[in-house]
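Dropping the structure in here first, questions after.
Let's turn to chain A:
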Amino acid sequence: MGEKILMKGNEALAEGAIRAGCRFFSGYPITPQNEVPEYMSWRLPDEGGTFIQAESEVAAINMIYGAASTGMRCMTSSSSPGISLKQEGISYCAGADLPFFYANVVRGGPGLGNIAASQGDYHQSVRGGGHGDYRVLVLAPNSVDEMANFPKKCYELAFRYRMPSMILADGILGQMMEPVEFKFEPVDPKSFKEAGWELGLAAGRRKRIVRSYDLREGELEKINAARLKKYREIEEKEVLFEAKQCDDAELVVVAYGTSSRIAAAAVKMARDKGLKVGLFRPITLWPFPKKQLAKLAEKSRKFLVVEMSMGQFVDDVRLAVCGRIEVDLYARPAGIPSGEETFAAVEKSYKSMTPARAAAPAKTAKPKGKPGRPRKKPAKKAGRPAKKTRKGGRR
Partner candidate 1 sequence: MPEIKVNERLCKGCELCTSACPKQCIAMSDKFSTTGYYPAMLAKQECCIGCGLCAQICPDLAIEVYK
Partner candidate 2 sequence: MELVNKWPAGLVEMPLRYCPGCGHGIVHRIVGECLEELGIRERTVGVAPVGCSVFADDYFNCDMIQGPHGRGPAIATGIKRSKPECIVFSYQGDGDLASIGMAETIHSAARSENITVIFINNAIYGMTGGQMAPTTLIGQKASTCPRGRDPKVNGYPIRICELLQSLEGASYLERTSVHTAANAIKTKKAVKRAFQNQIECKGFSLVEVLSMCPTGWEATPLNSVKYIADKMMPLYPLGVYRSPEQREQKEGGAA
């Protein structure tokens, strides 16, 4: 603790997991996450842990299924195509209520795509990812420091709720170097106590079974209903987010991970120019900060989502605000925007806002937009620049 050291994101992630008690890693080479298994291959044996380079991602995730069933703090990591291969195993773990932690250092897709950074795996991550009805806890760091410190949080949540947890990173976060400070003391795996579901030495107790199926009539639904209850509890208690300069913001930029740090630069440029812009950054992508965004939608006039994908993250933002507010999108599918480009998008979105609520407060403004009426009308009246850009955009 204390000292700031310069570390690569992937290595910080691996070290963070080890300090959080990880003693089992299985994986398979794929760029841009290779430093994670490489780091584990020399570091884990020193800690008395196990590193296995599996013959494939499919094998790697099933090694995790086995290790997790013993209560071991285990981990796997991969990048987009490899995570796709692991989805069957992740679904099994979720179906058997096994806690484990994995990381997706996302690259461009679909298919083999490229090895640069992207946020194209958003939907896959927050909707479970594999077959069946389940969720995975998703944390989205936006710095190497968070890459180092989030694994501990992931393990805590995974074991508290007995389910998989993941870090959704990308090629930039994996490959870049930044100062890191480990903000927790290394956890001693010996301090972990059995919870009562772990497989292993059965002497003196009844046998236990880890499985993801129940073929008896009506039973699976009961299990899934219990899981749903657990998910509701998580949505209530475990949401993490960061809001900057949102209190007086007319436009709120919503972004996560790498795009949130680029958005932060754009927000700063906007503030320097006197535009009232704030930044909202979900840290947990599931559970998603729905309520917080809905609340923010009452205060501000417009949202702008910035994402390095086609418009996946924006779906969740729009669901959260339920049409109460206009949500613009600046999408860069497998592209990495600069601060200047993002600012240009912010400025465009800001200038095309509907008339200021400050002039006509929210309550008096409402009746104008009667249900069934086209929402464009108020924009037509006062928002001249908006009219132009929109028309241009439509044609």
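For the reader, a short list of remarks on this structure follows.
Quick note on the criterion: a residue touches a chain if its C-beta (ideal position, glycine included) is under 8 Å from a C-beta of that chain, and two chains touch if they have at least 3 such contacts; residues count from 1.
For anyone wondering why these and not others, all candidates are chains of the complex that A comes from, given by their letters.
Quick caveat, the model's predicted, so the values are computed rather than measured.
For chain A in this complex, the touching partner among the options 1 or 2 is candidate 2. Against candidate 2, in their complex, chain A makes its touches with residues 28-31, 34, 37-38, 41-42, 45, 51, 53, 55-57, 81, 112.
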